[in-house]
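Sharing a structure here in structure tokens format.
Certain chains of the assembly are absent from this excerpt, and the rest are unmoved.
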Amino acid sequence: MKYQEIFPVPCEWVQDIDESMVETVARWGEQEVVSGRLEHTEDYDKLLLPAIHKLFCDIGLQSMLWPEESGGGGLETAEVAMTVAVALEQVGTADTSIGFLFANTFAVQSTFAVEPHRNEELLAELAPVFCGDDVAVGSLVLPGYGGSNAAAREEFYGLPYQVSAERHGEGWALSGEAVRPQCSGKNAAVFAVAFDAGDGGPAVALLGEGAKRLSSGEPIKKTGLAASLNADLDLKGVEVGGGRVVLTGEDRFREMLSFYYMSCAATILGSLLAAYEILKEWGNTRVIKGKGQVFKENPLDAALMGRAASRIATSRVLTYTLARMLSRPDIYGPAGSQGMFNTATATFKQVAGAAMLSMNNAMEMMASAGYATEWNLERYWRDVKTIEGTVIPETAAWAMLARHYFGCRTL
Amino acid sequence: MPGIDDFTRPVEYLSPLDRSLGEIVRSWAEKEVLPYRREYDEDWEEHRLIEPAFDRLMGELGLQRVLFPEEVGGWGLGHSDYLGTGSYRMFEEIARADSAMAVAFGVVFWPLIMICNEPHVNMRLCEEFAPMFIETNKAVFTANAMTEPQGGADIENMDLLGGSTIETCAILEGDEWVINGHKLWPTNSAGVADLFGVVCTTSPGSTDPEEFAFIFVPADTEGVTQGKPYQKAGMAADKNSDIWFENVRVPSWYRACGPGDDFKYFKEIISLGSMGTIAFVSGAMMNIYEILREFCEEKTFRGRPLKENDDVAGVLADFVRDLEVIRVIGYQAARMMDRPDLYGDRWSEEMVAKTRAFKYFAADKAVENVGLVMNLMGAHGSDRVRDVEKHWRDLKIVQLWMGGKQLCQMEVARWFFDCETL
């Protein structure tokens, strides 16, 4: 494994399939991304999309949960969580924004394609989408802050759903204006939209790209995440059948989020490792104080490097441990339990925080090379910051954790 | 209801011009910058949107003249008691709209400090250069060509290295300096500036302060070549590039203050640059305060406006607290620049250390706070329509220039703890 030796992980948990995944994705990163990554921020069509296509379709990340006979990877159980984690670590190293697309895609798929929730009907129905030769990104539509745009008064841990739902036969009609998906509002193949199902609690329904009465607005300009062509959605009573409602209930909703947070943590971990390489290179080659000192031999810079290394080492252990916990519900209980969900939240917040701190420090050390596009570092910094805020607003994260660990009732 | 004008300033320190400077710049910013700044990121190479705004502020409103002595048509700020506080107010108001514009504007004065400020006014050069700024209604820029490829902040690390790492060389041939060298990163390079202040050595490798030379070079002098602008995380209005000087010839009197004094007064560039940086920081933070007020009233959590959530309020409180603090120390730094009779020479090691301390404090706190504000805003934090993400990117750059954080730390420790080898 690429960084295995220098930053130890609980390697006893990593299986052969994971190791070969790492190898494949690392090679993809070298060949498809790193070689031309400077340009990627600018040209989605010419540069990013081909790399995504290679990863999602040719290597097959988007179809790994489908049966081999449909052209998928044949992974069915929660053990896939570890495979996803190690893959995303590599993807995130190459291009964090592509990692974020796959984190979303996996979280969407986890609701119907991972045991014990495998839904053969849906798998068959969506096989043409995810096992085909077109990139198929899944994108979550989660509760967010309320305000003039909020469609519903119901909340998930204080955050209103962006979409309101009315019963429509066996299914629902979904409505919402200026609904912001996590990614790829312009071009996701499937949106997994959270809404309130009344007594059933939170629910998630899958909407396809071409769903009637679903439209997307202008592309959003944002700090980072070049691979995500995001845009707000308008849902004007979009009808969705009961079979497309992939989950209901808090436990199932938390389970989806646990997988999502883990995937995002792994993506960010990859970013951190990329930043490590950039900083290491800088530290080895830069000379300061006249010609007196190789950068890394300066005690102040080295101390910051030491701290960064420490955060990487611990972030890595945490991410792998979370992946393990999610991959073995037989040992650790369901991914949607309060405990697992909160561990996932804590891990995501910890890893994202550690990454931002380390990247900020790295930029401070590299000074103008830190913010010049040419050295690549600033791109990871923008991407991680965007993920950190987009996945969950800070306030909601801590309130959730307090609720669980301190028994708060009104938060 | 409190607004940006209710943050504390030491009122005793304010310049008589404070109010009018503030009003001129604020109304310019509201009209010429705020409506367009969201498009600036795409304008980083061409400055199609950015240039006209500069023309209005600097040429038409005339703010590019303020430093020059009255005798040559300037406003005399350079020899007033309000050099610091007057500049602070302008910089802050510009930075509220766009901190890259603030730095591009501020840097106009940076090399001119060497010839416009008491006690080292160089009237011959003032007379020579003032017309290009005064007899025009277009923006005219200068740039300070300091940094070189080999050493980053080494040039600014004057107390340790004494200029010994400067490779840009100036040789006196008759009545002319012949300059050869390669500089990186100056604000207002990539073709923007009409006049450079170039940090040279008259004897490569020497640590003798007498060999340190600060020489003016008009940008159109033969042998001056500028590269294309670098692409950066932000700060589109601030263009930076490589500059090559190849057998560039300028008159011998283009050296700012002469042997010894160039070295000595160059430190004023550091202290004043640090002071200005604090103004960029507080200006940007004032704008973020305005945005936050609106955002936290509009958005809700648990059905109530964000600002009524105690946890959110904690982040808001820390933000305005730090802005209060930054502004107070910013004005203190400005006052120290205004009144060397009370606080010591602007070029003294003490003033360099203290303004460096205030500068890196302000920048660190801003970066930290704006990061937290973005997290608070959730998905809206990274959305360009809120402008916070722009300030976040810009402020990171503000934190890193002039040698970045570590050099500030070393200079501060060196003075307060009498260190010798940092």
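Note that the chains are named A and B in the order they appear, and that numbering of residues resets to 1 at the start of each chain.
Going forward, contacts are C-beta pairs under 8 Å (C-beta built on N, C-alpha and C of every residue); 3 or more make two chains touch, one makes a residue touch a chain.
Remember, predicted model here, so these are calculated numbers, not experimental data.
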Taking the shown chains as one copy of each kind, please give their copy numbers in the entire complex. A x2, B x2
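Note that in this section only the chains that are shown with their structure count from here on.
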Counting in whole Å, what is the centre-to-centre distance of chain A and chain B, each centre being its mean C-alpha position? 39
Interface residues, chain B side, partner chain A - complex: 38, 41, 147, 150-154, 157, 160-161, 164-165, 184-185, 230-234, 240, 298-303, 306, 309, 311-312, 315, 367, 371-372, 374-385, 389, 392-393, 396-397, 399-401, 403-406, 409-410
Within the complex, chain B is touched by chain A residues 144-148, 150, 153, 155, 158-160, 180, 182, 220-225, 286-291, 298, 300-301, 356, 360, 363-365, 367-368, 370-374, 378, 381-382, 385-386, 388-390, 392-396, 398-399, 411
